[in-house]
Structure formats: C-alpha cells, structure tokens
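Removed from the display is one protein chain of the complex; every other protein chain stays in position.
When the chains are written out, they are named A, B and C in that same order, and each has its own residue count from 1.
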Amino acid sequence: MQWRKKLPILITLAAGIFVVVSRFVKIEPLPTLSGTLDEWFLVSAAFAFVIGMANLTRLHLLKVRSRGKDWPYSLVLLVCLYGYLTLGLTVSVQGPAYEWVYRNILGALQGAMFSLLAFFTASAAYRAFRIRSAEATVLMITAAVVMVGNIPLGESIAGGNIPGLAQWILDVPNTAGARGILLGAAVGALATSVRILLGLERAHLGGPGA
Amino acid sequence: MFLEEAGAQFLFMLIFVAVVYFFIQRSSAGTHVPEIRKVAGLEYIDTAIGRATEMGRPVHFTPGLFGVDAPETLASFAILGHVARESARYDARLIVSNFELPVLGINQEIVRQAYLEAGRPERFNPLDVRYMSSDQFGYAAGVAGLLHRENVGANIMVGAFAAEAMVLAESGYQAGALQVGGTTFIQSLPWFIVAADHTLIGEEIYAAGAYLSRDPVLTGTIAAQDLAKIGIIGLVILGTFLNTLGLTWLETVLSW
Amino acid sequence: MNILERIDRRILYLVLLLAVAYPLLRPFGLSVKPGPDSKQVFRVIDELPRGSVVMVSFDYDPAAAPELDPMAVALVRLLFSKDLRIITFSQPGWELGAGQADRILRQVAVEKGKEYGTDWVNLGWRAGQSAVILPAMSEDLRRPMNGVDMYGQPLVNLKLMDQIRKLSDLQLIVGIWSGTPGFQEYISFVYEPLKIPLVGGTTAIGLPVAKPYMKAGQLAGILGGMRGAADIEVLADQPGRALTVMDAQSLGLLVILGFLVLGNIGYLVTRWRGGVKG
Partner (left out) sequence: MSFSPGLGVWIAGLLSLMVYSFLWRDNPLYRAAEHAFVGLAAAYSVVLLYHETLRPRIVDDLITAGKWQLLFPILLGVLIYASFSNRYAWLARIPIAFWLGYGAGKHLAYDPAVILTQVKDSFIKLDSINNILLFLGIIGTISYFLFTLKSQASAPVRYGRFIGKWTLMVAFGALFGQAVTSRISTLLGYLGFLFGDWLHIL
C-alpha cells in the first residue's frame, strides 16, 4: 500500500529537480530535454478535458433525466456545449458560423457580465466602506482621493491639488505596498514549491501535512 | 553554458532550499518549533465551515483562475485539503468550482482523499467538484449562479483571482454566505477587503497549509520563509545605504 | 438602522445607470488636462524618427475591449499620423487579441490611407508560452510565426518585413495589456535582454500594478484606462471615443463617491443614536 504514496512523491521530486537543473545548467542535452518536458506537460494536461466534459455532462444529464429542479436550464447548457463543440470540431474555427456565434453570443455574454461589475462596485461602495476603524478610514479616504484624481473635473472641484495627491499616492505608498506584497508572495511561492517537491504538502495523497 | 547570467539566482535558490531543509530537520527533531502569529482570515475558515454546517448549508471552495503554473494555485491545494477534511468531519456538503482542467482533476483527488481519510468515502460526490468552463466570465457567471441557487453558507476563495473576484465576492455576500478571500493579485485584493468577511493578503495564502495543519515540520518551513524575508530586508537596507553613498557594486553582484 | 443605511441596492443600480447614460447621450464636453504619465507616453512616441517600425501588442480580449479599445484606437491613430509603421502581435493566451488588432488597424488604416504590407502587418497570435515565444522572436521573427502573417500570407512577400527580421530591429514596443501575460513578460523576455523601450497602456486597475516597474525604468510610460486614452486624444489633437465618454466617466465616479458618503452618513447617524455597536 505504502508505495502508492511513495511513487507519486518520487515522480514529483524527479520532475521538479529536472526542471530546476535544466534552468540553470545550459549544457546539451539539457535544454533540448527541457523543451521535451514542456511538451509532455502540455500534452498530458490536455487530456484532462475529458474530466471536465464528463463532469458537466453527467451533472446536467442527471438533472434532465430526473426532471430535477431547473432541468430546462441544464438542457440549454448541454445543447450549447455539444452544439458549439460540433461546430468547432467539424467546421473550421475561422468559419463564419463559428465566428458569428463567438462574436454575437459568447462575446456579448462576456461583455455584459464584465460590465455588471460597475454595479456591484456601487453596492459595495455604499455598503462595505464604513469608517469603522482608523484603517478603514484611511482606506476610504485614499480611494476617494484617487477617484477624484481620475475625474477630469477633479481640478475644478477640489482646487488643483487632488490630482497631484492622487498621483503621489500611486507613485509612492502604492509602489511600496505593491512591491512588498510581490516580494513576500515570491518567497511564499518558493517555500510552497519546496514543500510540494519534498512531499510535505500532499493533499492529493491524503497526507497529514496538507 | 553553465548558469548563463543566473549565478546569483542559482545561489539564492540554493541557500533558500538549504535554509528550509535546516528548519525541517530542526523541527522534526522536536528541538524547536516556532510559534506563529495569529492570522485571523485562516482562523475564520474553520468558523465559517462550522457555521455553515449548523445552518445546514453547503460549503463552497474555489481556487480561482489559472493552473499549476500559478503558485497561488499550488497554495490553494493545501487549503482545499483542509477545507475538505473539515467538511468531511462535520459531514457538510462541499462544492468546489474549477476553472482549469488539470486543476479539476487534482481537486477531485484532494476531496476524495479527504472523505476517505474521514472514513466516509461513500459521501464523496465527484459531481460536486465542478468544472465551470475556462472562460473568466463564464466561470464567474457559473459560480455567481451557484452561490445563489445552492444557498451556500460558507464561501472560501483562495488562489489566483482577477477582475471576476468582485462578481464572486458580491454574489456570495448577497447569498448571505460567510466569506474568506485570499490572493496575491493586488488588483483583486480590494474586492475581497470590501465584500468578504476576512481577507488573506499576499503571502498569507502560502502560510495557510502549514498554519492550518498545525504540523510541526510544516511550521518549521514558515520560519524559513521569515528568515528569507529578513535576509531580503537586510539586502534592501544595505543596497540603499550603498546606493546613497553612490556605490553600485551590490547590484552588480546580484546581477551575476 | 436608519433609512440612509437601508437603501435597496437596486435603487443604487438605477441611479448609477441613469447618471452614466445621460451624459453618454448628451455629453457636456468637460475639458481634459493630460496627466504626467500620459505625457510621458506621448513624448516617447513623438520623439521617434519618421518611418520607424513599432510593434503593437494586443494583449486583451473582447471582455476588456470596452475599456481598452478606445486606447488602442488612439494609440494606432497617433502612430500612423507620425508616419510610423506598425507590426501587431498578440501573446499566447490572447488568441482573440489578433482579431481586435485586425478590426482596429483596418479601420484606422483606411482613415489615414495606410497600406497593408508596407505600413502595417498583423502577425496574429501563437499558442504556447510567452517564455518560449518571445525569446524565439528576439532571434528570428519568421520562424515562430511559421513564416506567415495572421491571414496566412508568407512574410517574405510583405515589404515591411524585409527590414524587420528580429525583435531588436524594432525601435519601440507598444502594448495594450489587460492582464497575464502582459507587460511582465515583455519586461523579462524582451526589455531585460534587448533593452527595447516599452510603453503602452493597461486598464485603470492595471496602472497601480505597473507602477513599480515604471519606477524601475522597465516601462518607459504607461496609460491608465479610459482617462489615459482621453489624454492621448488631447495630446495628439485627435478627439475620439475616450474624450466623448469622459463626462459620463466623471459622473459615474461622482455617483460612486456619493454612495460612499451616503453609506457613511447613515452609519454615523446610527452610531450617534446608539443603535448598533461599531
């Protein structure tokens, strides 16, 4: 039983060490082999699409068959999924029908969904930005200054200094904060990578240190 | 050639790995286990799962966009592992929404293992680890609908999030879920701060696995992370000092 | 709880919609004074000698197009009116960016009387990873493109491509970036090794993310969102879409600011009355 847990950890470690070594040691055949490994990753990962398709299909087929709650929507999903898939696999992707569906249906849905964010922003600004604490107050005032700075009208309402202040906030404290987060996160990413390579983080194996 | 202009990088990586290894050795020998400061967002994950269970509502987890090439996704696996084990323990229903196909495969395995370990393999429903399409807003639309329709009680979003973070967090709020959001994407953090109950900022998501497991060996690696940051702070102070004096040799060394 | 704290979110949505729709239909023409970041981008482009070749990277898709299209149009107009020649490209992951480039370049080329093949070329998009494609393009532009442009024409038949064989033959790279991959990839794989200057624009939210890189000199200039596009329209003296929506943008932001204040007044009133604990 135990080797079923050990083998994956060994594979992880071997793949990781190989990637690291081929990054730093540029002596043939390592660069070529590294390209091969990149290809292996892309090709093997591509096969996961069946898992996704099976998941969507089973979930919604089950709803349609059992006439469960909301089953007509599941039918819509399945028809769109398999209809568009057939179109994309049989007709050329550059073909007019495929492109037409993309531009007018998928594109419209994306654009509309994205533009909804403006409204969510409005309710969040009204509800969540309360001056509950000193921190929240600073956050709110900074946000307000930056917003006014983005209004062409900003100079006239606030007498000229607000856009300059907004620019300063973006240039100084924001740059410092962004860089601090970036550096901390990069260290965290490195540590997580080491833990995964050493088999310390192994939620997929049901390990304790997960 | 060996180490083309990456000598400093190689050395940095080597030292880092050595430090991590040293701390692992030290904590597994039990000589010294560092104490970690409280991270409120991580504590709240358990609270949220507990409350959702009491209310009889499901728990929802999503690792956000991107695959294993995003380090945030790697961090999310450990957190999902914890969420899944807690959900299995309380016998709460767990729904996981996925964006990337290989990540979907990995997450199914993580949840399956958690239920297996809790002795309830029959309670694992592979259909609850869902694929939500690999389109940013297709995924967002799907998750927003799910949060409302499944009456989600706890919504935990940790991983790589971009503009869709707002849709997820605001929909979760409207559905009345207790929420934890965490990412390193600074442009998404404001949305989690305003709409979620707790936010994990930047590196906090990488400390999560070790923090939640309370495993001494993993905790040791957090101390190694801290040592690396102290080293970086030292370098920045030294470099700034030298630069102010007009000396740039440290930059040259780091570019080696 | 008092009434100011209990406004239904649908009323807020409606107020926002009306506030932006009215000036969109009837703009009142506020004046726009370009900010320092936008002036910087304009200066970099303005100083290029006539006839230089510039690559424009369309790294966004239809979802970000509402915010970024006006900027792309303003930049392409500026480049063409300075008699610069353009090669467009989209990084891996932005397979729909090439289509955006096609639509915008065609429209502006007609306006400015520019010819495909001599004044502009669309290289299209390549699958894979930027970490692989960009370094390959630095050595040879044709091979990673399989020798053809977006429309399948051989690159050897296009006059513009005679002088441009690799990325270092370019004078400038202009990017329109909405996420990952974006400017970070150009910095790591093109700017750092080749030192070709990079300018461009991002969404407004991308601007703070880009700031540390500007500070380090890795980006020579960055435009932020619709405002950045409006600035360029003013500087180039070519009013366009971005300037016409600036009124609506201002009103929209004011409305959100109003909600912020309203929510807090409600909160303070409640606290004064001792209704709920802070």
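The criterion applied here is as follows: a residue touches a chain if its C-beta (ideal position, glycine included) is under 8 Å from a C-beta of that chain, and two chains touch if they have at least 3 such contacts.
Remember, it's a predicted structure, so these values are computed and weren't measured experimentally.
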Inquiry  = In the complete complex, the chain left out here touches which of the visible ones?
reply    = A, B, C
Request  = Among B:Ala48, B:Ile201 or B:Leu218, single out the residue that touches the unshown chain.
outcome  = B:Ile201
Note = In the whole complex, of B:Ile45, B:Ala141, B:Ala196 or B:Leu218, the residue touching the missing chain would be B:Ala141
Inquiry  = Give me the chain B residues in contact with the hidden chain, please.
reply    = 6, 8-10, 12-13, 16-17, 34-37, 39, 67-69, 71, 73-74, 77, 101-102, 105-106, 108-109, 112, 121, 126, 131-135, 137-139, 141-142, 144-145, 148-149, 163, 166, 186-187, 189-191, 193-194, 201-204, 207, 211, 222-223, 225-226, 229-230, 232-233, 235-237, 239-240, 242-244, 248, 250-251, 254-255
Touching residues on chain A - with respect to the absent chain = 4, 7-9, 11-20, 23-24, 36-37, 39-54, 56, 70, 73-74, 76-85, 88-89, 93, 96-98, 100-109, 111-119, 121, 125, 135, 138-147, 149-150, 166, 168-184, 186-187, 189-190, 192-194, 196-197, 204-205
Key: Residues belonging to chain C that touch the chain removed from view   = 10, 13, 20-21, 24-25, 64-67, 69-70, 95, 127, 131, 188, 203-208, 212, 215-216, 224-227, 241, 245, 248-249, 252-253, 256
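The definition used in the following text is that only the chains that are shown with their structure count from here on.
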Task = Determine the shape of the graph in which chains are vertices and touching pairs are edges (line, ring, star, complete, other).
result = complete
Identity of the most central chain, Cα criterion = A
Note = Whole-Å distance, C-alpha centre of chain B to that of chain C, is 31
Query = Once you find the CA centre of chain A and the CA centre of chain C, what distance in Å lies between them?
reply = 21
Ask   = Taking each chain's centre as the mean position of its Cα atoms, how many Å separate chain A from chain B?
value = 13
Ask   = chain C: which residues touch two or more other chains?
value = 63, 208-209
Contacts with two or more other chains, residues of chain B listed in rising order = 136-137, 163, 186
Request  = Name, in rising order, each residue of chain C that touches chain B in their complex.
outcome  = 63, 179-180, 205-206, 208-209
Message = Residue numbers of chain B touching chain C in their complex, please.
response = 66, 136-137, 162-163, 186-187
Inquiry  = Show me the residue ranges of chain C that touch chain A in the complex, using the header's touch definition.
reply    = 7, 9, 12-13, 15-17, 30-33, 35-37, 61-66, 129, 132, 204, 207-209, 211-212, 215, 227, 230, 246, 249-250, 252-257, 259-260, 262-264, 267-268, 278
